[in-house]
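Our next item is chain A:
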Amino acid sequence: MAKHEYAFYPGCSSQKGASASNYLTSVESMCKTLDVKLTEIPDWNCCGASIGYAEAGELPRHVMNARNFALSEQHMPGKEIVATCAACWLGARETRERLTHSDTLMADTKEALKEAGLTINEMPEIRHMVEVLIEDIGFDEMKKHVKKPLEGVKIAGYVGCQTNRPFGVAGESFENPMYLDMMVDMVGATPIPEYDMKVTCCGGALAFSEPEKAQAQIKDIIESAYDHGAEMIVTPCPLCQANVEIYQGQINKTYGTKFNIPVMYYSQLMVVAYGGSAKDAALNGQLIRARRLEEIAAK
Partner candidate 1 sequence: MADMKVAAYICKGCGLGERLDADALVKVAQKDGKVPMAKTHDFLCSTDGVAMIRNDIANEGVTHIMIGACSRRAKTEAFYFPENAVARANLREGVIWIRPDTEEARETTQEMAEDYIRMGCAEIKAMAAPAGNPNTGSSKTLLVVGGGVTGMTTAIEASKTGYPVVLVEKTGELGGMAGKLYKRIPVHEPYKSPADTGVADLVSQVMADSNIKVYLNATVAKTDGAPGRFVVDIATESGATHTEDIGAIVQASGFTLYDMNKLPELGGGQSPNVVDQLGLEALAKAAAAGDGVIRRPSDNQPVKSVVFVQCAGQRDPSGTHLAYCSGYCCNASIKQAMYFKDANPSVDTTIIYTDLRTPGNGEDFYRSAQEKGVIFTKGRVGQVVPSGNTSTVKFHDLILDDKDAAVADVDLVVLATGQVPNSGVDIFAAPKEAVEGEVEVKPISILNLNYRQGSDVPQLKQGFTDSHFICFPYETRRTGIYTAGPVRRPMDIAQAREDATGAALKAIQALENAELGRAAHPRSGDLSFPKVRLEGCTQCKRCTVECPFGAIDEDEKRFPVFNESRCRRCGTCMGACPVRVISFENYSVNTVGAQVKAVDIPDEFSEKPRILILACENDAYPALDMAGMNHNEYSAFVRIIPIRCLGSVNTIWVTDALNAGYDGVMMMGCKSGDEYQCHFVKGSELGRVRMSKIDDTLKTLNLESQRVRDLEVAITDIERVPEMINKYVEELVAIGPSPFKGF
Partner candidate 2 sequence: MSANTAMAEKYRNSFLKEIEEQVEMGDWVKMCMQCGVCSGSCPTNFQSAWEHPPQELFMMIRAGKREEVLTTSSMWNCTSCYNCIVRCPRKLPITHIMHGIAEYAHRLGLAPKMQPTRFFSGLFWKNATQTGRVNELKLSMGLYFRNGFSAGVKEGMKMKDVALGLMKAKRLNPFEILGGHKCRDQKGIQAMLKKAYEIERSRKAAKMAG
């Protein structure tokens, strides 16, 4: 039996061939090292994400998340649900808070769930993967597995929005959370705690609908990373990762910049530091290759 077991909610973007598939690959490798067992919730569905608001309404949105709770309870009663995606975690956690605080909403939700032949008896705990790492495993344990410290690699910790607000990681401030810097430090790389764009919004879904607005923000996020001497950016959020990485070419065209900075997941850094291969860390999933990490992984 693994040391830590959870019900796993990977979310749409982590699926095979989707935008954050590299995240999932690296998380799987990381969990193997840390003896964490993730069991996917069977037939899980989309959390609705915050951007669905025009059509979602209140109840349908919560019902979507509640279906996942019900499935988790049915197949893995009592297990905490772990999400790797910031939006999935936020959406599920918000539903949990709202249902817990409103009997009416809870009753309505149960009534709707009945249509899918499901029900909820107990509210599950909703955890983000970084919470699991920090709170359940701990920095000391995480550090023990480091075989190849990422020495000399300067990394800007970009926390972004939804892993940070409105819930955030316990004990961290909204304005200047430190855990990502601590993780960078833990893998032996050099953090940049004074990186002043660490909680700036990447534009979220506006990157699709109004790219010029989102890209104006992404530009600031990258520029500040360069200004602080970062070689790469690390983030815990799939949309942050995608937005900050994939539009660099377009931003360069618009603003005349020469951005070409890799944007990684914390899990990728950990897998490389733990001695995993480039493939284990899904380094091939980067649009902008993280050469330094590839070199370390190849050593």
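The set was built so that all candidates are chains of the complex that A comes from, given by their letters.
Worth a mention:
Here, contacts are C-beta pairs under 8 Å (C-beta built on N, C-alpha and C of every residue); 3 or more make two chains touch, one makes a residue touch a chain; residues count from 1.
Remember, predicted model here, so these are calculated numbers, not experimental data.
Within this complex, chain A is touched by candidate 2 out of 1 or 2. Partner candidate 2 is touched in their complex by these residues of chain A: 12-13, 15-22, 43-46, 48-60, 63-64, 67, 104, 108-109, 111-118, 161-162, 165-166, 168, 174, 199-201, 203-206, 208-210, 213-214, 216-217, 246-247, 249-250, 284-287.
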